[in-house]
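Okay, here's the structure, questions in a sec.
Apart from one protein chain that is not included, each protein chain of the complex appears where it belongs.
After this line comes subunit A, so read on.
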Amino acid sequence: MGKTVFVTVGTTSFDDLISCVSAKETVRILKGLGYNRLILQIGRGTIEPAPCCTSDFLLEFFRYKDSLVEDIKSADLVISHAGAGSCLETLGEGKPLIVVINEQLMSNHQIELAKQLYKDGHLYYCTCSTIGNTLQTMNLSALKNFSPGKPENFAAFLDKVVGMK
């Protein structure tokens, strides 16, 4: 049984990510690393990768699902856009994560979170043009565990400020 890569672009679209991950060169690198399934969530993107199913490699894509939890859980590596939801969900499941920054977004603030989480050692980040390099140089076992956020602290704070007993 080989390993699975799951790619997600979130609610909107990120065509550059889909085309660079499904490019022949990237697929070759992935195969070399022992991955043999590539599942892509492409959102409302205009680029649809050609599905391929050979004896040693499977590529599938879909646009949306109610929940991506199952896909994340069954993946061995997640490649995601920098959206907080996708990042936190993936890290929450304890899966290795590579965040790909979308350089075309106005005032690209999403890079902040990815950089900080990279600084804290929870993930790798790159752009579409450097993903091949990142895949080849990354060391997934060096990534640190990510402790989940504590919404209960928020609840306690809210109870206090509204005067709830």
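In the analysis below, a contact is a pair of C-beta atoms (placed from the backbone, for glycine too) under 8 Å apart; a residue touches a chain by one contact, two chains touch by 3 or more; residues count from 1.
In this text, contacts and distances are computed from a predicted model.
According to UniProt, the chain absent from the figure is "UDP-N-acetylglucosamine transferase subunit ALG14", selected among "Translation initiation factor eIF2B subunit beta", "Ribosomal RNA-processing protein 41", "UDP-N-acetylglucosamine transferase subunit ALG14" or "Multifunctional methyltransferase subunit TRM112-like protein A-like". When the omitted chain is restored, the residue from A:53, A:142 or A:164 that touches it is A:164. Along subunit A, the points of touch with the absent chain fall at residues 10-12, 64, 66-67, 82-86, 88-89, 105-106, 109-110, 112-113, 115-116, 149-155, 157-159, 161-165.
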